[in-house]
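Apart from one protein chain that is not included, each protein chain of the complex appears where it belongs.
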Amino acid sequence: MAAILEVTGLHKHFGGIHVTQDVNFSMEEGEQSAIIGPNGAGKSTFMNLLTGYYRCDAGKVVFEGQDITNRPPHWVARRGISRAFQISSIFSKMTVAENVRSAVHAQMRHSFSIFGVASRIGVEETGRVLSLCGLEGKRDLVAGELAQGDKKRLELAIALAGKPRLLFLDEPTAGMSIEEARSTMELVDRLNRELQLTVLFTEHDMGIVFNHARKLTLMHRGEIVVQGTPEEVRANEIAQKVYLGEHHP
Amino acid sequence: MDIAPYALQLFSGLSRAMVLFLLSAGLSLIFGVMNILNFAHATLWLVSGYVTYSMFTFLSQQFGASPWMLLPSIVGAVALMSLLGFALERFLIRHTYARELPEQLLLTFALVLILGDAIKLIWGVENRRINLGVKPIEMMDTLVNPYQFVIIGAGVAVAVGLWYFLHRTRFGKIVRAAVFSRSMVSALGIPIPLIYSGVFALGVGLAAFAGGVFLPLLPMSLGVDHDIIVQCFAVVVIGGFGSMLGTFVASIIVGVVYSFSILFWPDGALAMIFLILIVVLIWRPWGLFGTELRY
Partner (left out) sequence: MKSAAPQRAANAPGRRFAVVLLALFLLVPLLPGEFWTVVGTEILILGLLAMSFNLLYGYMGQISFGHAAFFGLGAYATAMLFTALKSPDGSIGVPEFLLSLLVGPPVAAVGALIVGFFCVRLTGIYFAMLSLAFGELLFYIVFSWYSFTKGDDGIQGLLPPHYFQDPGNYYYLTLAIVVVALLVMWRITESPFGYIMRTLRDNQRRAAFLGINVRLHMLANFVIAGAFAGLAGALWGPFSRSVSPGLLGWQESGIAVFMTLIGGAGVFIGPIVGSVIYTMLQAVVKMYTVYWPLTIGTIILLIVLFVPGGVLGLVEKQIKARQGRLSDGGGARAGSDEE
């Protein structure tokens, strides 16, 4: 399989602190993998660099053969990279359906259509995404008033509405109940399996990581410490020292 | 080259800068701590000018006219206005902390209208000023009102005092901490509401001081507050929200540029200030001395 994402020699520093150091990373199409690491390891920074939210100081990011280094977020998003945030980042005064519908419109390049009727465009796709994420029953609720777990699901729905080919999920199950977390991760698995969606997620819960990622990358102080299958990472000595030790004392 | 007119403009520019600084320092503190942009700040300054005027007139009638009567008048006005500021925060402003920016602006703007008319009701529509009877002195081939040096001196003294207060006293340090992080201050177990009222009262007190001190130089008249407040906004933005040093430097820039522009483009002196404001906002939205993080 071909590499969908190819990152080489990525560097980023804020002031004197190196938050990302010489990161080389790649993903194959259809892969589902996770980045793990202690708080402040540089996981979120890494995602922000890949999606153009931060500028890289050095290095190169190639997506589907196209150089996307330091392109603005909206440009990167249009190439087919979507992301969901750790702290749910939704349109809180709009209804659930409107949230997803506008994301669909953006994907359909309808964002500049000023005389079309919003409620009649992209209806099917909106409904599909809502039912995929189990939100049809809540479509007319105001997003900001949803329960925490529902907000996270809406967050995922918005990310999916962009019909991405590569999806970044930053702690997709944070703040969810065990039951909600399980069904969310099952959905992610299904998307990966059925739609060949390439998924990269960060997660603190090691149970979820080992059950749902086929490849792991451990970051520590902005550097990649070890990469490999869950078994390889689990067996790695440095990994146990810097991170896994915290969780399995 | 004849430098006389320039020297004159420089001194009037610097004294203007001091007034702008006294107002903007309070504005900036209040914004820094409570995130409230107080539209009524210059109106409170104007009210204080009228209050000082009334006190001065009263004292002069009671104890005989003397320029020194200005001192107790200013002290009285500052005390009174600080109390008013304290009360305003406690009974009105406080209810808008959880609201959105425009609603907060609207509330303080309502105060502009109400206080403006209150002045009209109490003092009428005539301008008020105090004549201290100070003789102009000759300097650099021109006559300068020596009172301008009093204002410049007072402004610098307050700036130093404010710096000392913010960096060397306990309450001042708490205020600075509150600008930086509100949760940290509440974690210290200090009652936030008291800090808020205190900072608001302090800000209004500084404005009141400026109003009193400036009275012998510039007559108080209805509507000047509208002009002054937008200039103060310009100062605060140019200097950078929350930075006292920035506010001081920006006050001098705005005050001096204004006075020199009057020489070349009398109608457009304020336009020059807005031009500077535009350039700063485009080039460094967080201001000359602000930190980018806050933006």
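Every chain is named by a letter (A and B) in the order it is written, and numbering of its residues begins at 1.
Just so we're on the same page, contacts are C-beta pairs under 8 Å (C-beta built on N, C-alpha and C of every residue); 3 or more make two chains touch, one makes a residue touch a chain.
In this text, all values refer to a predicted model and were calculated from it rather than measured experimentally.
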| item | value |
| --- | --- |
| Selected from A:I68, A:C133 or A:I158 as touching the chain missing from the view | A:I158 |
| From B:A65, B:V224 or B:L270, residue that would touch the chain that is not displayed | B:L270 |
| Residue in contact with the excluded chain [from A:T45, A:T69, A:Q86 or A:S102] | A:S102 |
| Interface with the unshown chain - residue positions in chain A | 51, 53, 72-74, 77-78, 82-83, 85, 89-95, 98-99, 101-103, 105-107, 110-119, 121, 136-142, 145-147, 149-150, 158, 161-162, 180 |
| Positions on chain B contacted by the hidden chain, ascending | 37, 92, 95-96, 99, 101-103, 105-107, 109-114, 116-118, 120-121, 226, 230, 233-234, 237, 241, 265, 267-268, 270-271, 274-275, 277-278, 281-282, 285, 295 |
